[in-house]
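A single protein chain has been omitted from the complex, and every remaining protein chain is retained in its original position.
Showing chain A:
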Amino acid sequence: MARVLINFAHPALEKSRVHQQLLTTVKGIRGITINDLYEQYPDLDINVAREQSLLEKHDIILLQHPFYWYSAPAIVKQWQDLVLEHGWAYGHTGKALKGKYFGNVISAGSAETGYHPDGKHQYPVTQFLLPFSQTAILCNMDYMAPYVIYGVHRMDIEDIRAAAQDYRRMLELLRDDKVAPSALLRLNYMNEALQLPSQTR
């Protein structure tokens, strides 16, 4: 059984229909740890030791956040800068994260079609996420395809509930090793794993 950590970042969760629903749906599931960064550090003062020890205790690390300005909310940058220390996460002696899997879980306002050369964002999401994938690789982790929930601006409450159920199913697949994280490296989106026939390692 894989241990899954969700580092969650939303500065105004009270205003987010999607992430509220996602969180309530996956909260309390066995084997899944939710680390709510803004709730933990309202003054952005990250406790590095706590964060590192959380990372060490998990096999799969997900970073769940809204896709603000083609990136993550501010606290994520602060978290990266402080927690991913040289000599711990990277560098000659920095092997603490070796063998772990990392992935983004994001919600985007536009539909997927917006992230094409002729769409209004011009580039695919994976390209915008390059800083994350490269960071993961530098820190000796494998970067999984991102789990993207597109078009949240147009979703009604039923759509959101459905998306949340999908997300829960995804997490359970990962937790129960029904999907090998290594299999997710080759996909465009982690979401595609939900369509695959159930597979075991």
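Basically, a residue touches a chain if its C-beta (ideal position, glycine included) is under 8 Å from a C-beta of that chain, and two chains touch if they have at least 3 such contacts; residues count from 1.
Going forward, contacts and distances are computed from a predicted model.
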Missing subunit (named according to UniProt) among the choices "Peptidoglycan D,D-transpeptidase MrdA", "Cation:proton antiporter", "Membrane protein" or "Urea ABC transporter permease subunit UrtB": "Cation:proton antiporter"
Chain not shown: contacting residue from A:Met1, A:Ala111 or A:Leu185: A:Ala111
Residue among A:Lys27, A:Arg50, A:His86 or A:Arg154 that touches the chain left out of view: A:Arg154
Hidden partner interface residues of chain A, rising order: 11-16, 38-40, 42-43, 109, 111, 113-114, 152-154
